[in-house]
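Only one protein chain is missing; all other protein chains are in place.
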Amino acid sequence: MLVACTAYQDGRTLGEIALDRIAEYLRLPNCFVWLALKDPAATELEELQRVFDLHPLAVEDAQTGHQRPKIDEYGESLFAVLHIVEPGEAGLQVGEMALFCGRNYVISVRSRAEKGFSEVRMRGEREPELLRQGPGYVLYALIDAVVDRYFPILDTLEDDLDGIERRIFAPEGVPRENIEALYGLKQRLMVMKHAVAPLLEGVSNLSGARVPILCAGIAVYFRDVYDHLLRLNQAVDSIRDTIATAISVNLSMVTLAENENMKRLAAYAALLAVPTMIAGIYGMNFEHMPELKWRYGYAASLLVMAALDVYLYLRFKRVKWL
Amino acid sequence: MLVACTAYQDGRTLGEIALDRIAEYLRLPNCFVWLALKDPAATELEELQRVFDLHPLAVEDAQTGHQRPKIDEYGESLFAVLHIVEPGEAGLQVGEMALFCGRNYVISVRSRAEKGFSEVRMRGEREPELLRQGPGYVLYALIDAVVDRYFPILDTLEDDLDGIERRIFAPEGVPRENIEALYGLKQRLMVMKHAVAPLLEGVSNLSGARVPILCAGIAVYFRDVYDHLLRLNQAVDSIRDTIATAISVNLSMVTLAENENMKRLAAYAALLAVPTMIAGIYGMNFEHMPELKWRYGYAASLLVMAALDVYLYLRFKRVKWL
Amino acid sequence: MLVACTAYQDGRTLGEIALDRIAEYLRLPNCFVWLALKDPAATELEELQRVFDLHPLAVEDAQTGHQRPKIDEYGESLFAVLHIVEPGEAGLQVGEMALFCGRNYVISVRSRAEKGFSEVRMRGEREPELLRQGPGYVLYALIDAVVDRYFPILDTLEDDLDGIERRIFAPEGVPRENIEALYGLKQRLMVMKHAVAPLLEGVSNLSGARVPILCAGIAVYFRDVYDHLLRLNQAVDSIRDTIATAISVNLSMVTLAENENMKRLAAYAALLAVPTMIAGIYGMNFEHMPELKWRYGYAASLLVMAALDVYLYLRFKRVKWL
Amino acid sequence: MLVACTAYQDGRTLGEIALDRIAEYLRLPNCFVWLALKDPAATELEELQRVFDLHPLAVEDAQTGHQRPKIDEYGESLFAVLHIVEPGEAGLQVGEMALFCGRNYVISVRSRAEKGFSEVRMRGEREPELLRQGPGYVLYALIDAVVDRYFPILDTLEDDLDGIERRIFAPEGVPRENIEALYGLKQRLMVMKHAVAPLLEGVSNLSGARVPILCAGIAVYFRDVYDHLLRLNQAVDSIRDTIATAISVNLSMVTLAENENMKRLAAYAALLAVPTMIAGIYGMNFEHMPELKWRYGYAASLLVMAALDVYLYLRFKRVKWL
Partner (left out) sequence: MLVACTAYQDGRTLGEIALDRIAEYLRLPNCFVWLALKDPAATELEELQRVFDLHPLAVEDAQTGHQRPKIDEYGESLFAVLHIVEPGEAGLQVGEMALFCGRNYVISVRSRAEKGFSEVRMRGEREPELLRQGPGYVLYALIDAVVDRYFPILDTLEDDLDGIERRIFAPEGVPRENIEALYGLKQRLMVMKHAVAPLLEGVSNLSGARVPILCAGIAVYFRDVYDHLLRLNQAVDSIRDTIATAISVNLSMVTLAENENMKRLAAYAALLAVPTMIAGIYGMNFEHMPELKWRYGYAASLLVMAALDVYLYLRFKRVKWL
């Protein structure tokens, strides 16, 4: 589905244009068009492949989807794939943004993603001096927008991790839930890792020593994106490391809790076993057991039982078994 | 066993040719032949070595089998070994594809693998403009076909992992089976790792800065294969990482289950030990035990036992020990 | 907020100057100014951006804060971000130092950090021959000062780790607290890691083969900072490794303690169960039980019970169960 | 001890020669000698150092032994150290092969190794066209022979690992033995790792971009050895990884077995505790306990005990505790 088709010249927006007038605009000097598509049909992509002479492998990637993020050069044109990560009902939803960028065109293909990128269009109008750099700037602005949306998602993951950490050390925490939460968090983190890590290399190529001609004027801007990706990647690795530690710490806490329960149980068992033993002794049927005849024998035996239990109880309290 | 021997010229299929006419075709301009063999006898390979002047080390590798995947250059010709992974009865079955590729020939040697590669032959007929690139294209198409078959296998592994994950957290899961399943999964994953990882470097050499002359025209296609391999490799590493986490999480769950069982057992033990203790007390043989003479003493003692047990039962319920 | 604005010429301090006379000083030969700001307002930075022609991306980074440490080149000028780590109430407080450095100016922007850097100003006056190198020297002196403040913090972390280690192996240690302390230590360590590791690469660029012109005369001084960072980074990695080992060792100690408790409990249970069994036997109601009629039967049975318990107690003592 | 001293010319074996005629042969064109020594005395090596002008550091390494595998260049001559790994009584026996290789000589020094390398001599006679390449070929053939002997040893390690894996999951496995076996296996694996990994870099230098002149004509043969080493190295890493997994899986199995034992024990304890409680109740001495007077009271009470135990037994069976 075509979302928008806009023409730009010398940093100015010429406005929305009809699809059949694209060829006309492509002939203008310093002019380029930006086509934005959403979940396009196969025929739409084939039509664009014909018009813009896109490389068949790139088109195939855009159509198939489920690619690794990457930025490939086909001669002088660029083809980029990015993951659009959106919070869904069950974990994170991963859509894709495929970007074709040539001398006088940018084609952005958004798939399986809810939210559009109209803010990029508006940003272009606010920064005419950069927009003048041509399609490379639009490429940059779109990648920047996709990457910027990773930050709030990672923040959520960090918050979730903080929450789990608190519950691990809280006395009322439920270890079973903590483990499940950590495991789920790890899986959401992997989604972020797969979105961020492969992109690092691609974007680094756009800001490094051998910059493609399309991005020549704005290499420091790509370095800025690269910087954001480094920051995201570091955060992902850091959370991942913390999750691993948290899992093993949680296991320690479980073993500890087991240990403490065992001690508490043993203490209560002792409180029952001691009177049982004494009662057993006075339950013996020997003929000559003087205490049995004593008037206060029964009361005394109960007192002894109670006294021993109170003594044990206090001792257990002191060594923190109860 | 010779499976097929086909001659190609200028992107057109000249058709199946007899073995003894190969030399004739090799002399034609822009013509090359593709020989496909399956589990060949030593004599067959020696014959081909003589005809195509193959390097003895390459022939030895093809004959011995059980090689690491690799792509070697011998002067201007290439020798590749790939693992063909097929689902077998007990885990994964690993066969091999050895590829000799020279200026005017491709020899593909399939060993210990069920399914043929006739789809590559048909693809060549559908893409004459690429077939015109010569033996390098056939090399590409074969490698691409082998690599494409890794995807469904990896999908199965991912599905198996999902299944195990669900069972780990399910109350009715059997931890012993989970561990065995994770261990088996890891071993199947290693098979994939050994098929994919070494190939990465080899294919990268065919698409990078210093491309062998045979692959010069189709380097972007090899980059596409490289991309698939990167994706596979990342998936393998990701599954591997998840398996390690799953093993440690499973251990946590086992320890937790132990903990919970212990609490349940202790609760039931208490429900038995309290009446036993009371019974013990009234089993004592003191002469002066007023309760024993009381008409409703027995009933009252039973009531006390029951009341204490009901109280304990409810308390244990509340703290989730029962 | 402007903290100070000083002009320097040929290694001499010309003194504090008013903001509106900066332009005048910038025109002097071999003269540069150093502006130090603290938690500046957006308008202050915008004013400086206009005066010194700072790159918008660098200004944006300084304003937004929460950057990864980095040293970026914008043409011939440099932009650096460093983390200022200060001990706070709850863990470590992370502030930031943003540094703009051009041919004849240094702008230092300190954010969310308590302690100033007046010692750098004084150091400059003590080392006129280095100060003569220009803004690059001030850049070095500031980075050096920030990095030097990491050492005492890391020393504290090492001391804390030593303390936890002692408690892990001490008989009166509380494993639950050890785990929490190790976990907290790890998190403070990550703060240091994030301050140190990214800076390594940046500073290495200022001391390596391709030194920016601003730092040309003092590359060995940046190598010295690089060396400090390497040392810090190694210490961080080493502590981190030790924490991981300590967590697993602590788990072993917990399991061991569990084991020992179990043995102690079992020993005490045996000391109660043996008399209970004997008492049970003499509580049986058989008519013909000769011992029951024996005058000293009761005393003898108690003696047997006591003797068995003493024997068991000594045995348990010998095998260290008690 | 001198094992053999052979002269070669133009790919032909001139035969065994006496030590004092070496100088004579060294003067012949295209002629080289191969001296094979076994556990040589210090004086023998000093003599050779004088005759062949060997570098003192290389001679020292050969004499001292216990080196890391390596391939060093001393000017135009090469010095290689390899580990010869042989199965011994207690684990693996590590001997050494030191190789000096110059323009017209190869000296192979075998230390602490049982089996000789006469097969290399015979291989040389079978491959005259390669033998013509000179001492570099003998160097290759010896390295190839040493490396080829690693394969059966690694196969044994893999078989041992398979055996342990089966025992880990077998119900009759003894976890204590599994752990010891895994630990021992790991140590044997380290021996292989130390033999293989350092050699990778050395051999890679003989087959890569900057090949020493001695090995110029046979670089693809060294690449073949490199390939074998890569395969071995990968196998070593893979076994190592599997051992780590197996250790943690074994721990899980131990914890699981503990869990299962605990449940079985608890079930049996219940089967004893229930009758004990009931017996305790009817052992109370209340005057008014109607059941006690009932003719079939005793039989009924035994029946109730048996019935409860049968019921419990079946329930425990159903939940797989027994």
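Letters are used for the chains, namely A, B, C and D, taken in the order the chains are written, and counting of residues starts over at 1 for each.
As a working rule, contacts are C-beta pairs under 8 Å (C-beta built on N, C-alpha and C of every residue); 3 or more make two chains touch, one makes a residue touch a chain.
Since we're looking at a predicted model, the values are computed, not measured.
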Visible chains in contact with the missing one | C, D
Could you tell which one of D:17, D:145 or D:251 touches the chain left off the display?
-> D:251
Residue touching the undisplayed chain, where the options are C:113, C:154 or C:251 = C:251
So which of D:27, D:295 or D:318 would be touching the chain we can't see?
-> D:295
Can you list, in ascending order, the chain C residues touching the missing chain?
-> 165, 169, 220-221, 223-224, 227, 230-231, 234, 238, 241-242, 245-246, 248-249, 251-253, 255-256, 258-259, 262-263, 266, 269-270, 273-274, 276-277, 280-281, 283-289
Mind pulling the chain D residues that touch the left-out chain?
-> 55, 57, 67-68, 70, 72, 74, 175-176, 179-180, 182-183, 186-187, 190, 194, 198, 244, 247-248, 250-251, 254-255, 257-258, 261-262, 265, 268-269, 272-273, 275-276, 279-280, 282-285, 289, 291-298, 301-302, 305
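Just so it is clear, only the chains that are shown with their structure count from here on.
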Output for shared partners of chain B and chain D reads none
Note whether the interface between chain A and chain B is symmetric in residue numbering, meaning over half of all numbers used appear on both sides, and answer same or different.
-> different
Distance between the CA centroids of chain A and chain B (whole Å) is 25
Hey, how far is the Cα centre of chain C from the one of chain D, in Å?
-> 41
By residue number and range, which residues of chain A touch two or more other chains?
-> 248, 251, 255, 258, 262, 269, 273, 276, 280, 283-285, 289
Line, ring, star, complete or other: which describes how these chains touch one another?
-> line
Contacting chain pairs - touch in the sense defined above = A-B, A-C, B-D
